[in-house]
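One chain of protein is taken out of this complex; the other chains stay put.
Coming up: subunit A.
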Amino acid sequence: MQATELYGRQIALTVSEATALPPEAQRLTALVVTAKQLTCQRCGSSLVRKQARLPRQQFYCYQCLNLGRISTLTSLYHIPEPNEFLKKSQLTWNGKLTVQQAECAAMIQSKFATHQRHLLWAVTGAGKTEMLFPGLDWALTQGWRVAIASPRVDVCLELYPRLQAAFSNLKIALLHGHQTEPYHYRQLTICTTHQLLRFRAAFDVLIVDEVDAFPFAANPRLGFAVTQALKPVGALLYLTATPSHDLLQQVRRHELGLSYLPLRFHQHLLPTIKVTIQPRWWAKVQAGRLPLRLGHWLSTYAATGQRFLVFVPRVAQLTVVQAAIQRAYPRLHGLTVHSTDPERLAKVQAMRDEQVQYLVTTTILERGVTFPGIDVIVLGADDPIFSTAALVQIAGRVGRSRERPTGAVRFICASYARPIKRAIRQIKLVNRKGRRLRARMPVVSTTE
């Protein structure tokens, strides 16, 4: 094994695999076993003895198995990060930031330089990737090691080509669970947050994008991974359009600074959610009929050619809903798509290419995917499958383009469920901030 493979990493190896290691490699205990406690040193999980048990008084971690099993039969090997990088500017992007984006970018850079832990609450469609470029380039010029991580692999896959284009002479590492390329030591890494568990005190700057993609509380290992992968003096930046309760809690405890970017790149406010209470919408659709309001909206779409997305809670409802639409408005041409649909990519592409006027989909299209100028309708928005974050993200699909910065976001549901109320409140809050910002334009408001 080459020394560079262990720089800032922690790799689990058995005794027989750990021969021929570079002399500077440090060996760390993989699992700490005491009379009372069993703790994985890679993912930080506290393990249940009975479940972690192997024969011969050995133990393994069942929480981070998909990174390769770590057990008392293995050790972690690590070489402290030496920052063997060129200290020069690598930015080849020559786009232009808006005034407020530039101010936000300057704020980000100053947070990096002063090693802060910070949360940037930027509305959907603010153009946050571009705002990272100046700060990233500054950090790379210092010879710093940088990572951009996201809980969702789709986000990583979308970020990688955009960053590779912006830093076209820099080799960027892309790490995720399905990656077949071998690992290489790189100054800039894009990876899933899960892959961060393979790093130890590696990054001077760590950016976690779409940090809310899974509820923070539902994944206690995420916080551990972030702390582990970051150097003790490293800068941490969380990016989100829909901060979770836990993140805002950290802000309140002063563990995180907070900035808002409440305006989209085109300076328009977020479209607000219009709710229609229709308790029997699903029974109607099942009977092949459309709820009255839905029928009105669709007849307008059929007449104007306006493109739209229909979200439903469950995969099984997709074809039923589409059949009802098809029957009422044969002129509307659309497709259904869900996360495990083998034709998912082709169908999304058909929508992008405007070969179809609408898609009926489950929550998979809630983020990342952008179709300019669309409207959205959420059927059964009160279903527990739609979290506050998901609803805000769905609403955020609308009004993304300069050409049509507005649009309709309509929910049909049986009642005002709590996530619906919270989503409406979040959008109102950022719009209030956005309106104030537009009025006085000292662009980004930072509270610390």
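As a working rule, contacts are C-beta pairs under 8 Å (C-beta built on N, C-alpha and C of every residue); 3 or more make two chains touch, one makes a residue touch a chain; residues count from 1.
As a working rule, contacts and distances are computed from a predicted model.
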Answer for the undisplayed chain, UniProt naming, from "Pyruvate ferredoxin oxidoreductase alpha subunit", "Xanthine dehydrogenase", "ComF family protein" or "ATP-binding cassette domain-containing protein", is "ComF family protein"
Write down which of A:55, A:182 or A:232 is the residue touching the left-out chain. A:55
Which residue of A:10, A:45 or A:71 touches the chain not shown here: A:71
Which subunit A residues would touch the chain omitted from the figure, given the whole complex? 14-16, 51, 53-56, 58, 60, 62, 65-66, 69, 71, 73
